[in-house]
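Only one protein chain is missing; all other protein chains are in place.
After this line comes subunit A, so read on.
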Amino acid sequence: MATTLATAAADTRAAATHAARIEHVSKRFDGPAGPQLVLDDITLDVAPGEFVTLLGASGCGKSTLLNLVAGLDKPSAGTIATDGRPALMFQEHALFPWLTAGKNIELALKLRGVPKAERRPRAEELLELVRLHGAYGKRVHELSGGMRQRVALARALAQDSQLLLMDEPFAALDAITRDVLHDELTRVWRETNVSVLFVTHNVREAVRLAQRVVLLSSRPGRVAHEWRVDIPHPRRIEDSAVAELSLEITEQLRGEIRRHGQH
């Protein structure tokens, strides 16, 4: 192939083979005791359609990393390449209380430049996808915690991004609702073929959802270990295979945490 096209070709190939490519990323913050290294030389790829969970104890900078990938903050060193602007879901639903559930989704569509006539049907479709067809005209405060997170998921999907970033989105929910939303997220992920980078401190949740679990060490955050999860879907959080791998990962995680008590 002609060499003049090499860079352009490489770019498209990168876009095709990676939903996100994080290379040698470090992040420092200016703390009270001078600059503090939060993330240290993180290299991580997310393939198109892949589901990756980032796991770590507090202080591992997993939320910081997600903010960097979302483009809300800039890395101190290294590069992050994503295919378009990623969608981001927070622990709090972050739905706008002055809009109805449907209008929240339509705002995302509008900001993406979707023509007015297409917004309403598309919003209904997305609500249908998260099984909330009746919720279009509902105000945020009229919805339960689980319903809010599903609307938030629909709004994130409205961005039509190749990559969905999730920052402990189910941490504030009760166990029953969380379990149902795990199923729901798995179903939506398989139907839409979106790539997911999911941050959590819950080992079982990580194993339950992901194809790949990445463990970050704390202060500074580094990639400590990685596991492939080959347990077939549908999985349940109480499956013995899930429990077994969770145990192994928990041991490693505890080891990482223990290191901090030693000096």
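FYI, a residue touches a chain if its C-beta (ideal position, glycine included) is under 8 Å from a C-beta of that chain, and two chains touch if they have at least 3 such contacts; residues count from 1.
Heads up, the rule we're going with is that contacts and distances are computed from a predicted model.
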{"item": "UniProt protein name of the chain not shown, from \"Sulfate ABC transporter permease\", \"Transketolase\", \"Phosphoribosylformylglycinamidine synthase subunit PurQ\" or \"Cytochrome c-type biogenesis protein\"", "value": "\"Sulfate ABC transporter permease\""}
{"item": "Residue of A:Asp45, A:Glu92, A:Glu125 or A:Glu248 in touch with the missing chain, whole complex considered", "value": "A:Glu92"}
{"item": "Option from A:Arg28, A:Arg187 or A:His201 whose C-beta touches the chain left out", "value": "A:Arg187"}
{"item": "Residue among A:Glu118, A:Glu142 or A:Glu251 that touches the chain left out of view", "value": "A:Glu142"}
{"item": "Where the unshown chain meets subunit A, residue by residue", "value": "70, 72, 85-88, 90, 92, 94, 96-99, 107-108, 110-112, 131-132, 139-147, 155, 159, 176-177, 180, 183-184, 187, 190-191, 232-236, 239"}
